[in-house]
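Here is the structure we will look at.
Removed from the display is one protein chain of the complex; every other protein chain stays in position.
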């Protein structure tokens, strides 16, 4: 892991057509990267929301950068539906890969393990399964016949992007108990992390800190972005700014409103 | 989780014929339970070593309590081979289920996920696979034909037993980065933990401690056993007593020597 | 004490539906189910019954998972979650739930967030309580447009869980997996059978004169307005304030 990188340079690591994994709203969304990604403009992105998407994915969709979304849900939580996503669905503007939370985790876990697929229960008889020709159903080879089981192929994103509390000088990142962030990093080819701060202490110095640390081995680039999850919160850090989320939800109901919101907050961000 | 339980009572939770998961030598072996298990005497045990076994498994085998061992290896490390295990192999006294480390993890992970099996690479063409009729090989359903993949069935032990640094009053156990202990507990029907000490602070009070905590949800009984991994070490705690391991290795070379060692240390333990 | 509000009756009903569970998981934006679970926990404690564990997803304070967001699903797969709540944009008479949208998928006319974990949890959590406060024929339809999670599964499909009851703002239904279908158990105070029939797009079984949903008794109400409200306001401050306003003497 090199020294920290400025946010626009981190965004430039993204190339058109990449598959990008993004975390659930409460786990550490690198909102700081959102405007930089939009400014950078690499499009045709395939998003994987781990396991659900929100503001960040919605803004990338609104900015026209997204080709497909694999997710278990897309929502702004208390602030309502994801307006750009909903618009894109209605207009057929994005490819939908509707999933269910554990299926996204199962796909990432398969990649983490270098396995071609994971088996999971549930799903049989759902329209979620019916619309996923990329999944397979086999009869459980350990059963006496019958017993259908769904196989989820490995999801190996090109890049995982998330926000965390801190990194140390060696590039280790403290993620605490938000271990889906580790899973994303294990599964992805490259991982970009923004952090609130870089600390001088080695995160492996004590077992207490090591327990919540994602090793630098899995981290390819780090940027410093204080309050970088805003308007989302940071687990164990600061709460979400629900007023701002509602402001976005209201503004983005129209394409013009979304553009205005983007111009507004983009100017503030840069 | 109830209050802490004395070690003999913990041992009495084990019934003949149970499948018991035990951790690797450096991860937190509850050696404190070994003598109690031998005194209790529930036999016909099926051991699952996660992913390798050592002193504890060897002593249980020497005491005649073990029917089968699923493990990737059985060793006393620097002190050499596991004498009672080796003797039992030669005499055909135990059923061997030779595995490879990631296959044990894969089986436990399947149980953790409530999945019937996990897929894993490797193994094709090994005699490990050839001697495991309980494993299956299928052609990767995501491939174009061919591409054999091994499926490992879920391992759901009746009981997992391990030793950790501390528990809190609510029964949460701090395991730090020894996350195989969590996997064992997730996978097992019941989990018995011995700890160095019980702390008054809630392990969920800070995110720092929570990151390394196994929730009480997965812990069925806790006993206090200071120095309870001895002669093994405790990760981040104390080192192994290699002299004692060597003393055991030398003594247990004969059944008489093993019996004498047992009488000797058993008396000291009680 | 002012009489119980409709929401207090819902919360109390939920506590009743959860009777006997050891571990219940609640979504981050489900204050009424959370309140029901908290009430059960308080009642169990008062009664000296075995403790009830509540996992509120996405809450830092009421979340006792340490393995990321996958742990809920793993935990359910292990059989360690006894009860869970599901809502639905559409719920049909077979217990099928639609969380995706109205119209032809994928270009649905109306799009809801998505299936979340329902396509898994509905299969492996023994007591899934369908909860939707609004009760209209647009929600309770004869057949859902998209099956996020099916009410029942054919024989031979691994299934250890499924719908247990359906609770709405009008009434409480039991689910009968054998038929399959719902049966009205009770009607909430202030409503009647005709109103429920009119508001429900699917046929359901019922007694000629269905029972009335019992409101909380005084002890329960005191617990709810005291300790439970305090607990609730930590995680759902807006909802707790609203609940308090509804039942304050000045209302």
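Letters A, B and C name the chains as they come in the text, with residue numbers starting at 1 for each one.
Throughout what follows, a residue touches a chain if its C-beta (ideal position, glycine included) is under 8 Å from a C-beta of that chain, and two chains touch if they have at least 3 such contacts.
Only a predicted model underlies this, so the values are computations on that prediction, with no experimental measurement involved.
> Can you list the shown chains that the omitted chain is in contact with?
Over the full assembly, the chain not pictured touches A, B.
> Among B:100, B:172, B:194 or B:265, exactly one should touch the missing chain; which is it?
B:100
> Among A:38, A:96, A:129 or A:182, single out the residue that touches the unshown chain.
Answering carefully, the residue with contact to the hidden chain is A:182.
> Please identify which residue in A:20, A:84, A:115 or A:181 touches the non-displayed chain.
A:115
> Could you please point out the subunit B residues that touch the chain left off the display?
Touching the missing chain: residues 24-27, 50-52, 71-75, 77-78, 81-82, 85-86, 89-92, 96, 98-103, 105, 109, 120-129, 131, 146-149, 177-183, 235-236.
> Would you write out the residues of subunit A that touch the absent chain, in ascending order?
111-116, 172, 182, 186-187, 204, 207, 210-218
Methods note: only the chains that are shown with their structure count from here on.
> Specify the chain most distant from subunit B by Cα centroid.
C
> Can you figure out the chain closest to the middle, judged by Cα centres?
A
> Of every pair of chains, which is linked by the largest number of C-beta contacts?
A-C
> What is the distance in Å between the mean C-alpha positions of subunit B and subunit C?
40
> On a C-alpha centroid basis, what's the spacing between subunit A and subunit B, in Å?
Going by mean C-alpha positions, subunit A sits 36 Å from subunit B.
> In subunit B, which residues are in touch with two or more of the other chains?
Counting only residues that touch two or more other chains, subunit B contributes 113-116, 207, 210-213.
> Residue numbers in subunit C touching 2 or more other chains?
Counting only residues that touch two or more other chains, subunit C contributes 60, 65-67, 73-74, 77, 124, 158.
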